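Every protein chain but one is kept in place in this view of the complex.
Up next, subunit A:
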Amino acid sequence: MLESLLAVGGLMLLRDSVEWEGRSLLKALVKKSALRGEQVHVLGCEVSEEEFREGFDSNINSRLVYHDLFRDPLSWSKPGKALPGGPLEALRALDKRTVSGPATIALDSLSWLLHHLPCPTLCQTLHALSRQDSCPGDTPPGEQVRVLGLLHEELHGPGPLGALSSLAQTEVTLSGMMGQASAQILCRRPRQRPTHQTQWFSILPDFSLELQAEPPLESQPRSDPHTPSTAGSTAPW
């Protein structure tokens, strides 16, 4: 199911944590979109363009348009290197850039945008960006816009998380065990019941996605009653 995530348009949330980072999966999905011949726009807020492009070959990099909100997002530098209009205008401008043809927009990260924009404003912009205001039949599958949003779960309260969750067609929550990463995928399709699946995977150095089988039960550690549970813990360990 992880392989077919890009078949669905709309907003996809990649929910990661300090222990299980999600930028690798975001880059893997960006690579898959680029290889399908789609336009790929990346709004980079947390890492530099150089760091984001690292690991991609020239074929992928040539299809990737990076909108730099990392260097000077708040116009502190002189002379300013900021994108005009700040984060909100940069986000709205992506809507105009993806008018024709299928497109993928990667937001790295939604957490940064949520810290700097009001939650209702951000949700409205995401709703417009992922073309959810049009009827499902109006947009042919070949012209769907897909928005991938990286979200750091520990940084937000239940209110903003719930609001974004209600907007998303797909939610991928990253976790893992014994060094092996897993994705819990919740998919919502119109007029269908939500589907839920867990997929173990690894990402190769060139950001190709490799699906894995579930680790055997014997290799999974038994829970130690004396060890404090990490569920809900704020620390990454």
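The criterion applied here is as follows: a residue touches a chain if its C-beta (ideal position, glycine included) is under 8 Å from a C-beta of that chain, and two chains touch if they have at least 3 such contacts; residues count from 1.
We take it that contacts and distances are computed from a predicted model.
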| item | value |
| --- | --- |
| Protein name (UniProt record) of the chain left out of view, among "Ubiquitin-related modifier 1 homolog", "Elongator acetyltransferase complex subunit 6", "AP-2 complex subunit alpha" or "Dynein light chain Tctex-type 1" | "Elongator acetyltransferase complex subunit 6" |
| Residue, one of A:15, A:131 or A:152, that touches the chain absent here | A:152 |
| Of A:18, A:35 or A:211, the one touching the omitted chain in the full complex | A:18 |
| Sites on subunit A contacted by the missing partner chain, in the whole complex | 18, 21, 23-24, 27, 46, 48, 50-51, 54-55, 70-74, 76, 111, 115-116, 152, 154-155, 157, 179, 202-205, 207, 234-237 |
